[in-house]
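Only one protein chain is missing; all other protein chains are in place.
All chains are identified by letter, namely A, B and C, in their written order; residue positions are counted from 1 within each chain.
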Amino acid sequence: MTATATASTPTADNIKGWSRRDMAKRLAEDIPEGWYVNLGIGIPLLVSDFVPADREVVLQSENGILGMGPLQTKRTFDPWIVNAGKQNVTLKTGASIVGHADSFAMIRGGHLDLCVLGSFEVAANGDFANWTTSLKSVPAVGGAMDLAVGAKRIWLIMDHTSKDGRPKLLEACTMPLTAPGVVKRVYTNLAVIDITARGFELVSMTPEITFEALQARTGAKIHRKD
Amino acid sequence: MTATATASTPTADNIKGWSRRDMAKRLAEDIPEGWYVNLGIGIPLLVSDFVPADREVVLQSENGILGMGPLQTKRTFDPWIVNAGKQNVTLKTGASIVGHADSFAMIRGGHLDLCVLGSFEVAANGDFANWTTSLKSVPAVGGAMDLAVGAKRIWLIMDHTSKDGRPKLLEACTMPLTAPGVVKRVYTNLAVIDITARGFELVSMTPEITFEALQARTGAKIHRKD
Amino acid sequence: MAINKIVQSFADAMAGIKDGSTVLIGGFGAVGQPNHLLDALTEQGAKDLTIVANNAGSGRETGIARLMDMGRVRRIVCSFPRSAGSVVFEELHNAGKLELELVAQGTLAERIRAGGAGIPAFYTATAYGTYIGEGKEVREFKGRKYILEEAIKADVALVECWQADRWGNLRYRTSGRNFNQPMATAADLTIVQSQHLVELGDLGPDDIHTPGIYVDRVIHVPYGDPPAAAPLAD
Partner (left out) sequence: MAINKIVQSFADAMAGIKDGSTVLIGGFGAVGQPNHLLDALTEQGAKDLTIVANNAGSGRETGIARLMDMGRVRRIVCSFPRSAGSVVFEELHNAGKLELELVAQGTLAERIRAGGAGIPAFYTATAYGTYIGEGKEVREFKGRKYILEEAIKADVALVECWQADRWGNLRYRTSGRNFNQPMATAADLTIVQSQHLVELGDLGPDDIHTPGIYVDRVIHVPYGDPPAAAPLAD
């Protein structure tokens, strides 16, 4: 638990670790063929660029698309197809459309193998906070809380620390929760970390850093896998 | 309340009143254009034969048909279309099909203007019993209880008395209820009777009988409309 | 005579909507927005409205934003009130002139579906243990905790679709289905603007997204395509 105390002090840092594209690629490679996956708005959507071409993964968008393809181009333009981030996207061959009630029934009924989300904070008990940093101004929640409890697995893709060096992987979240106890794995710029009954467990880390330096940048104990 | 006492004594009876087809015709004429109507299995289905040809009424069948047409003939045979009574029926132009969950959402959500059912008994408070005469043997319920609470109006079409002359319109049902307090109108071989806050209220009756004779064949007080 | 739900004017489409109504408004992003019906509702004048929609509008000139800007809305129930362009919402909400009920998007969809399906309330894991779930009844089923959510049943639903016939049978075009489909089922008066009118029977029985029983009025509004979401790559 001394790690926590150390880590809550901002750490002067010139270790950048993996880029967002590296993180997305690493995560994409961990998705097996045939999984049904929802990618949150923003960085998570990058994951779709890195799913190996010979691997069929079916992307869901919470506004009712199953089988979402890449962003539209001028050549494929169809303004009637948008994803949850309200971008114009394509449909893959085999795609299907449902309305919002059926789409969220799919999400909340435990049918997605994986949902990848960004996050402000994650705790060693699997709590995470990704919908608002504060309740002072009016927050917007969208489908985050539904995805958080509905998918079989929640994986987060996020920076390991804030810009001023404070850890985002914590003993307990400080921001309003999206859902308690649901995160299974976190992909950061410094490491890939599972969340198990023991708390954070290291899967892999960037060679730019030592385990001790990683621990120092993390707000709760990191266990090594047995 | 003396009526009740009188009526519970079987009444030797050679008044037949209206035929089933008469009852069905009378009920059909009371259905306005544009109503969505579910007709129960058996006698209620007869009603569809008497909807005036120039009046569009949309029939629902609880296994997912909206816009049910007449029974199939050898000429129109399609074994893939059945109604709730498991008869091969036709679809009208404009018909739509849904699955069982969506069909009962339609029924239970209060979207049907009317459901016509047969019944063993009905009470002056709107309770009715049409699914089983007894719980001694294994009963089957089907969609009766869903229709009973879901439709905007429940109208019953039934004999006024049992074969041995006992009233089926009662102060309180003796058989297991299908639903409490939902019946709005009863079409029998002797009369058409509304159920209001006062109880049974006479709408019309066969000229073969007097009001007193009708009352004698009824297990609760019949009020005349004001 | 025959059933004919097609109306010829926006005034007929909006007839009878009362002050104080709860109004469901379909659409997600720029797609499937019943903007012409919203403008007609603004014209019609009903006020003190509660509106239920995924977003709280953007800009000031049209749709939900205009209705709010005209002071017709007392309360909004939505999942994503704040977005680029939600200026009217923020002004009114900050000034205390517009109540907000924030609902998770899936819970919103399910509450509306429940309203149409005769389910007064249901349990869901969504928002348990969060700010949004605070104060709601918690109950455990098979070792997991859920909160109780009540149905949303409205006076009016405004819906946009691709094809409609005189019975009110509807089909949506791809992402235009969104909230339009559940909302069509959950109001006493469902009003639809349709890009195309088709003959009864043109929509096959296995291909209808919203059966006509849910629809009260249809008006033909062939406005064309929604705007592109953002500039596209070549």
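We take it that contacts are C-beta pairs under 8 Å (C-beta built on N, C-alpha and C of every residue); 3 or more make two chains touch, one makes a residue touch a chain.
In this text, all values refer to a predicted model and were calculated from it rather than measured experimentally.
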{"item": "Chains shown that the absent chain touches, full complex", "value": "A, B, C"}
{"item": "Of B:Lys25, B:Lys92, B:Arg108 or B:Lys168, the residue in touch with the unshown chain", "value": "B:Arg108"}
{"item": "Which of B:Ser119, B:Thr161, B:Thr178 or B:Gln215 contacts the chain that the document leaves out", "value": "B:Thr178"}
{"item": "Contact with the hidden chain (one of B:Val51, B:Leu66 or B:Val98)", "value": "B:Val98"}
{"item": "Full-complex contact with the absent chain, from A:Gly17, A:Gly150, A:Pro167 or A:Pro180", "value": "A:Gly150"}
{"item": "Interface residues of chain B (partner: the chain not displayed)", "value": "62-65, 71-75, 77-82, 86-88, 91, 97-105, 107-108, 135, 137-146, 148-150, 176-180"}
{"item": "Residue ranges of chain C at the interface with the undisplayed chain", "value": "110, 114, 117-125, 139, 141-142, 144, 146, 150, 171-174, 177, 205-207, 209"}
{"item": "Contact footprint on chain A, counting only the chain that is left out", "value": "33-34, 36, 54-56, 58, 60, 66-67, 91, 93-98, 104-112, 149-150"}
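Just so we're on the same page, only the chains that are shown with their structure count from here on.
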{"item": "Shared chain contacts [chain A and chain C, defined touch]", "value": "none"}
{"item": "Taking each chain's C-alpha mean as its centre, the one farthest from chain C", "value": "B"}
{"item": "Chain B and chain C: spacing of chain centres that average the CA atoms, whole Å", "value": "36"}
{"item": "Chain A-chain B separation of Cα centroids, rounded to whole Å", "value": "56"}
{"item": "Junction residues of chain C, two or more chains touched", "value": "113"}
{"item": "Of all residues in chain B, the ones touching two or more other chains", "value": "none"}
